[in-house]
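Notes for the one structure printed next.
One protein chain omitted, others in place.
Letters A and B mark the chains as written, and numbering starts fresh at 1 in each.
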Amino acid sequence: MLRFLLRRALSAVPTLLVIATLAFVLLHLTPGGPFDSERVLVPQIQHSIEARFHLDEPLWRQYLRYLGDLAHGDLGPSFQYRNTSVNELIAQGLPVDVAIGGTAMLIALLLGGSIGLLAATRVGGWRDRLPMGLAMLGISVPLFVTAPLLILVFAIRLQWLPAGDWVSGSWRHLLLPSVALALPYTAYIARIVRSAAIEALASPFIRAARAKGLPSLTIVLRHALRPTLMPLVSFLGPALAGVLTGSIVIEQVFGLPGIGRFFVTGALNRDYTLVTGITVLYGALIIAMNVLVDLCYGWLDPRVRARQ
Amino acid sequence: MSPAERNDGPWRRSWRRLYARRGARWALALLGLIMALALLVPALSPYDYAAPSWTHIFLRPSLRGGEWFGTDGLGRDLLVRVMWGCRISLLIGIAASLVSVLIGVAWGTAAGYIGGRTDGLLMRTVDVLYSVPFIPLVIVLEVLFGRNFLLVFIAIGAVSWLDIARIVRGQTLAIRSQNYIEAALALGVRTPAVIWRHVVPNLLGLVIVYATLTIPSVILFEALLSFLGLGVQAPLASLGSLVADGANEMQANPYLLLIPAAFLAAIILCLNYLGDALRDALDPRHD
Partner (left out) sequence: MKPAPRCPSAVPVRRTLLARPWLLALCACSPAGTGTGAAANTIIVGTGLAAVQALTRAVDAGGVRSLDPSLSTDVPGERVLDDLFEGLTRLDERGEPAPGVAERWEHSADGRVWTFHLRAARWSNGVPIRAADFVFAWRRTVDPRTASDYAQALAPVVNAIAISEGRMSPATLGIEAPDDRTVRVRLNAPTPYLLSLLTKSYAVPQYEPAIRAHGESWVRPEFLVNNGAFLLREHVIGGRITLVRNPTYWGAQQVRLAQVTYLPLDRSAQTDRYFAGDLAFTDSFSAEQTAWLRQQLGTQVVSGPYLGNFVLGMNMVRPPFAGNRSLRMALTLAVDREPLVRYVRQGLYLAAYTPTPPLAGYPAPVPDWAALPDAQRHALAQRYYAAAGYSARHRLHVELHYPTDTDNRRTYEAVAAMWRTNLGADVSTYNEEFRVELNERHLHKLDLFHYAWIGDYPDPYTFLQLFQTGFGYNDGGYSNPRYDALLNAAGEEADAAQRFGELAQAEALLNADVACIPLYYYATRHLIKPYVRGWTSNIQDRNLSQYMYLLEHRGQ
């Protein structure tokens, strides 16, 4: 187990290096500098700003410097938010995304899982067709349509919930963005759980359990749940990447100070360090999630555990 | 299975299975209808998608007035603009999916067929790329290099080939180990010919399924880019940019959001459904 984690951690290093390099090179290739502005800069000031952020050095020196800092966990100073480091920005923004992404995934798992299981036990009936039709719709309607509509209905018309903003610890501010983000995942999870559960319910050991006369609910929960979880777990890895990009939209629509917003405004303002830093963070999160998925696999399937 | 069906080729059988599903028929019909409208309406309508009409600003949808879908802030007919949006979105969806299928199939067959160290290298690259946060990266690219059609295709296509590459590799491995391939090689048939004649046809079904499922995700992604203000150039519009504009107007003129959103959802829904149905229809386990 420990060796497995160590091996994965080691193999993550080149991946992160690739990501950091990719982001660094792409950003420095692009037209428009971080300190172009509506105002005219005196060349000396331009120079002194650039010197301050080491932009006057040759690119390879900047690159090595960046990697050196990265190795120490220092993502550098933000260009656009003067007086602030990228680490500070991430420390401030990440909890917002974790809260919303986590709540959304929780909602999606509970809601999607139960819908899927319910549908699987009633294949072909209206309790299967209706939720599955809705799930298909849920996948097809993009987040940036549902989120504004949720705001229109629940914040502007009914005035039940705030239309945005972030107050840490306030569930009222958390609810609308989380639900919006959860909708497509609920739909996906319901579909995955349904088809996996149908397969599991048709398998010999379930039939054996039925033959023993165990109640239906017990069968589903005790025997069908575990094999059903397998495809779900493999979905959750890529789903995290989706939650990350999804939260960019959610932050935009609800005006939340998460890292997705920093990412977009950072790109717009050529904030090299901020964008590279967040890209590396996204990469690290995806890797970590994949490791977690593999661990879950091991827990769910003894055969995989042996190989780990 | 009826005796008549048994005589058909595998393609016809798959098609029949697909056609037997009522939902699939509906999805096909609706998609065909939208495509036909997207082609015909802009050609037949007296309205232009770009020219402002000052006397027709923010007209609500009405059947009598001639503007069935209403007009936008510059007095332009929403019907024509939505149909143009469908054209653009479908075009981007299909073109970018082609790119991704081409890369994915080439990569996957190469890895699966050649095997050994090449396979290891190619698939290790895919593993690494899986961890790259691509969608954010494409957003950065779009911001940085300015908007152009070609770049959108390439960027999206380049992002979405990973799944296809993995699946194609697996399938190729399975085909490669079949006896008839070994036999062909033993008979001195050259490798490219083997790949072309035996491997590719066996991959076709799989590739069609994934291409069908890639199109909606590409359309959604383009829509996301448009929503973030990084899509096609005005006055041209994709469904995504129409939705984004509509979202700004949703209180005053909800139809500007709801109509393009409905078309977007309908296209995605049909394609997703077709992809699912195709997967089932092409599944050899049904035989």
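By definition in this document, contacts are C-beta pairs under 8 Å (C-beta built on N, C-alpha and C of every residue); 3 or more make two chains touch, one makes a residue touch a chain.
Quick caveat, the model's predicted, so the values are computed rather than measured.
Contacts of the undrawn chain with the visible chains, over the full complex, involve A, B. In the complete complex, the residue from B:L63, B:A186 or B:A252 that touches the missing chain is B:A252.
The chain not shown here is touched by just one of B:L74, B:I114, B:L173 or B:A262, and that residue is B:L74. Although one chain is not drawn, the whole complex shows that of A:R61, A:R157 or A:R207 it is A:R157 that touches it. Against the chain not displayed here, chain A makes contact via residues 31-33, 35-45, 47-49, 52, 80-84, 88-89, 92-93, 151-152, 155-159, 162-166, 253, 255-257, 261-262, 265, 268-270. Panel shows chain B; residues 50-52, 54, 57-58, 73-75, 143-144, 146-147, 229-230, 233-235, 245, 247-249, 251-253 of it touch the chain omitted from the view.
Assume only the chains that are shown with their structure count from here on.
Centre-to-centre separation between chain A and chain B, using Cα means, comes to 23 Å. Partner chain B is touched in their complex by these residues of chain A: 12, 14-15, 18-19, 22-23, 26-27, 29-32, 136-137, 139-142, 144-145, 148-149, 152, 156, 241, 244-245, 248-249, 252, 263-264, 267-268, 275, 278-279, 282-283, 286-287, 290.
Those residues of chain B lying in contact with chain A across their complex are 127-128, 130-133, 135-137, 139-141, 143-146, 216, 220, 223-224, 227-228, 240, 243-244, 247, 250-251, 254, 257, 261, 264-266, 268-269, 272-273.
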